[in-house]
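Removed from the display is one protein chain of the complex; every other protein chain stays in position.
Read from first to last, the chains carry the letters A and B; within each, the first residue is number 1.
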Amino acid sequence: MSEPLLRVKDLVKHFAIKGGVFSRQTDRVHAVDHVSFDIAAGETLGLVGESGCGKSTTGRCILRLIEPTAGEIWFEGRNVTALDRGALRALCRDMQIIFQDPFASLNPRMTVGAIISEALTIHKLAKSRREFTDRVVQLLETVGLDADHMRRYPHEFSGGQRQRIGIARALAVEPKLIVCDEPVSALDVSIQAQVINLLEDLQERFSLTYLFIAHDLSVVEHISTRVAVMYLGRVVEIASARNLYTSPRHPYTEALLSAVPIPDPEVKRQRIMLQGDVPNPIRPPSGCRFHTRCPIRKLPLCSQQIPELKEGPKGHWVACHLRS
Amino acid sequence: MAGSIRALPSTEVGAGARASGRRFSPGLEAWRRFSRHRLALAGGVILIAMVLAILLGTTLWPVPINDIDFTARLGPPSWQHPFGTDDLGQDLLARMIYGGRISLAVGLAAMFVAVSVGTAVGAIAGMSRGWVGSGLMWLTDLFLSLPQLPLLLLVIYLFRDHLRALLGPEGGVFVLIVIVIGGLRWMPVARLVRGQFLSLREKEFVEAARALGASKTRQVVRHILPNALGPVIVAGTIDVAAAIIAESTLSFLGLGFPPDIPTWGRILYDAKDYLDIAPHWALFPGAAVFLTVLSINFIGDGLRDTLDPRRVM
Partner (left out) sequence: MGALLEIRGLKTHFATDDGMVQAVDGVDLIVDRGETLGVVGESGCGKTVTALSVLKLIAMPPGRIVEGQILWQGRDLVPLGGRDLDLIRSKEIAIVFQEPMTSLNPVYTVGEQIAEVLRRHEGLGRRAAREKTIEMLRLVQIPNAERRVGDYPHQFSGGMRQRVMIAMALSCSPQLLIADEPTTALDVTIQAQILELLQDLKSRLGMAVMLITHAMGVVAETAQRVVVMYAGKVVEEAPVRQLFARPLHPYTRGLIRSMPRIDRAATRKTRLEAIGGVVPSLLAPPPGCRFAPRCRFAAAICREAVPPLREIEGGHRVACALAETIPQ
C-alpha cells in the first residue's frame, strides 16, 4: 500500500465571530470539524455535500489559502501545515486550485495571457521572452482556446471559456494535485460536459490528481474514483463512486441520492424526504450532527455520541452508530 | 452556496455577444461609455479649452499682468482689454490667465496629495487584519472631525512665514496651501480605498493569485489596486474642484498667496468692493471658478458611470 499523495488528518477550521466594542470573539462557526481522508496519486476524490457542509473550506485549507485551526495536511510525505512562507510558495508548484465563479476568478484588468502566465512570472519558470510566449500559447491550446486569445480580456469570453482560462492558469505550474472547487456549477449543462471532458483528458495526459468539490451528485459520480460525503463539517461516508451510489450506507447519503432529480420520467423512485433545514453551524447539534433530521435515529445514543468514521468492506467508510 | 450563479437575462446576453470576436481593451470600452455621457463630454471640452487658453495664453496675449495704467482703470470689456481692467488699470484677461495657472496647479497638486495619502492609508488599513487597520480608521475619523476652516487658518498663521523664508514667497505659500488643502481632503479617499480593499481582497481572482504564490505586494499592486482605483479617480476629480474653491476662498479671505499674485480668488477679493461700479471685475473670475468646477464635476459624473463595475463583473 503506497503512500497517498495527499493525507488530511483531523482537519479543523473554526471561524471566529467577533462582536462587541473591542471585537472580541463571541462565537465560532464550526466550518470543518475533524475531517480526515487520503487521496492516492492519479485518482479523483469527489467531495460532496450541501451548502454549509465545509467542503469548500476544506479545499482551501489544503492549499492553506485559509489557515487551518488544527489538524495536519501531508503532501508527498511533507507536512504542509508546518511549512513556512518560503516553503509554502514552493508548494504552489505542486498544488493548484480552480474556482467556481468564472466571472470573479479572473482579474478583469489583466489580459488572458498575463493571467495564465502569472505563475511563470512569479516562479521565474521561463528563461526568455520567447519561451514565455510559447508556454502561454501551449497552455491556451491545451485547454482548447486559440493563441490569439492571449491579448484579449476576460469580459470578452463566455463562462465556459473563462473556466478554461482558469484551468490553463492552474496548469501553468505543472501541478500534481488540483483542487477543483465547484468548477462546473456556474456553467450551462452543455458547457459542463465540455469542461468535464477537458478535465478528464487533462488528468490522463498530465497524470493529475483531483479533489473534486461539488454539490451536483451526478457530476461527482461521473468524474470521481472515490467520493466523500460531508455534512455540517464532518465526513459521514467515503466509498468508491460505484459503491456509494449503488449501495449507500449513511442515512444522509441515502436521502441525498434520492433527492437528485433524474432526467428520465420513466424512472420511479422512493424519495426519502428530510424534514427541516440544515442546522446552524454556529451551534451544531450534539452527538451525531445529522440526528436532528435522521429518519433512522435512535435516541439517546445518536444525540450524545459523535460516531467515528469506521472502515467497512471494500474500503467503504461510514460514520454512523447504526450502520457501520 | 448550492446552486449556480445566474446572471440576469440582459447581462448574460452581453457576455455572449462579446465573445463573438470584438476586441476591446477596458480602456477603449471605458472611452466608449464615457463618450455617451453628454454632460461629461461637454465638461471635458470646456475644461480642455480652459487649460489650453491658460497654457497658450501668455504667448497669444502677451500683456503684462502688472502694467499699471490709471487712465484705463475700471474699464469695462473692450477690444483693448477683453476682460476689462481693475482699479489699477491692469489687464484682467492677462491676470486671469496667470491666475488660472496657479489655481489649476493648486487644484491638481492638492488632489494629488489627497489621493496619495488617502490611498496609502486606505490600502494599509484595508490589507491589515488586526489593530493597524482599526487604528488607521480611528485616525481618519479623528481628522474628519476636525473643523476645517479654523484649522486651515491656524496652520497658515503658524507656518506661512517659515515656509516663505524657506522656499520664497510664491513657492512657500504654494506648498503650504497644497499641503493644507490636500491634507484635509485625504480622509474620504482613505475610507473609499479601505472599503474597496476589504471587498477586493476576498475576491476569487486575488485568492487565485495567492494560490499561485504571489506575495502580498504583488497581490496589492497587480490585482487589488488596479481594480480599486475606479471610485478613487472619481473622488479625485471632485477633489480638484474642491481644492480650487478652497484656494479661492483662502485668497478671498486674504490668507492665500501674496496680494500681488492674481489668483482667481485674489482677484475676487480685490473686486468685492467695486461690485456696483465695475461688476465685470468680479464677474470674470467668478465665472471662471464656476465653469472650471462645474465641468470637473460633470467629468466626475461621467467617470463614475464609466467605471461602474456593475456591467463587467
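As a working rule, a contact is a pair of C-beta atoms (placed from the backbone, for glycine too) under 8 Å apart; a residue touches a chain by one contact, two chains touch by 3 or more.
Nothing here was measured: the structure is a model prediction, and the numbers come from that model.
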| item | value |
| --- | --- |
| Contact partner of the left-out chain, one of A:K9, A:H222 or A:R323 | A:H222 |
| Hidden partner chain, touching residue among A:V8, A:I238 or A:L256 | A:L256 |
| Listed residues A:V32, A:L139 or A:A241, member touching the removed chain | A:A241 |
| Sites on chain A contacted by the missing partner chain, in the whole complex | 50-51, 158, 160-161, 188-194, 196-197, 200, 215, 217-219, 221-223, 241-242, 245-246, 255-267, 271, 273-274, 277-278 |
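Note that only the chains that are shown with their structure count from here on.
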| item | value |
| --- | --- |
| Distance between the centres, which are taken as Cα means, of chain B and chain A, whole angstrom | 48 |
| Footprint of chain B on chain A - complex, ascending | 23, 50-51, 60, 63, 65, 89, 92-93, 96-97, 99-101, 103-110, 118-119, 122-123, 151-153, 155-159, 161, 166, 169, 172-173, 185-187, 215 |
| In the complex, chain B residues that touch chain A | 1-5, 7, 15-16, 18-19, 22-26, 29, 134, 203-205, 207-214, 218, 222-223, 226-227, 309, 312-313 |
